[in-house]
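What you see is the complex with one protein chain gone and the rest in place.
And then chain A:
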Amino acid sequence: MYDDIYRRGSINRPPTPDAEDDQIQEKQLTFQEIIDIKLIESGEKERLKELLRERLIECGWRDEMKALCRAFAQKKGRDNVTLDDLVQLLTPKGRASVPDSVKAELLQRIRSFLASAAI
């Protein structure tokens, strides 16, 4: 399911910044897909996601996000809220409010995997 999201970008969210050079980007896309497959097949992607989820709960990030959603739903009216609304609401704020230590830990884990997968 998540692979579809990567390729189609079907859920409306602010676009991620693009790499400048198209040629390199094309190679990177191939790279990304290969590494993505390796991540999934080895089970590391699931482990990384669980680790990130746990850290985000511990630091209160998840509670903040839920409070944002509650406030939004109260204003807009419970039955008028769509999933798209909430994703659009949470994506910029969620990305901005991840604590640096959490981000650093996950980046380190991913880079270790990249190093080990290349060999």
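Worth pointing out:
Criterion: contacts are C-beta pairs under 8 Å (C-beta built on N, C-alpha and C of every residue); 3 or more make two chains touch, one makes a residue touch a chain; residues count from 1.
One rule holds for everything that comes next: contacts and distances are computed from a predicted model.
Entry comment: the absent subunit's protein name, as recorded by UniProt, is "SAGA-associated factor 11", drawn from "Glutamine synthetase", "Cell cycle checkpoint protein RAD1", "Importin N-terminal domain-containing protein" or "SAGA-associated factor 11". Residues of chain A that touch the chain left out of the display are 2, 5-6, 11, 13, 16, 19, 27-28, 31-32, 35-36, 39, 45, 48-49, 52-53, 56, 62, 65-66, 69-70, 73, 78-79, 81-83, 86-87, 89-91, 94-95, 98, 103, 106-107, 110-111, 114-115, 118.
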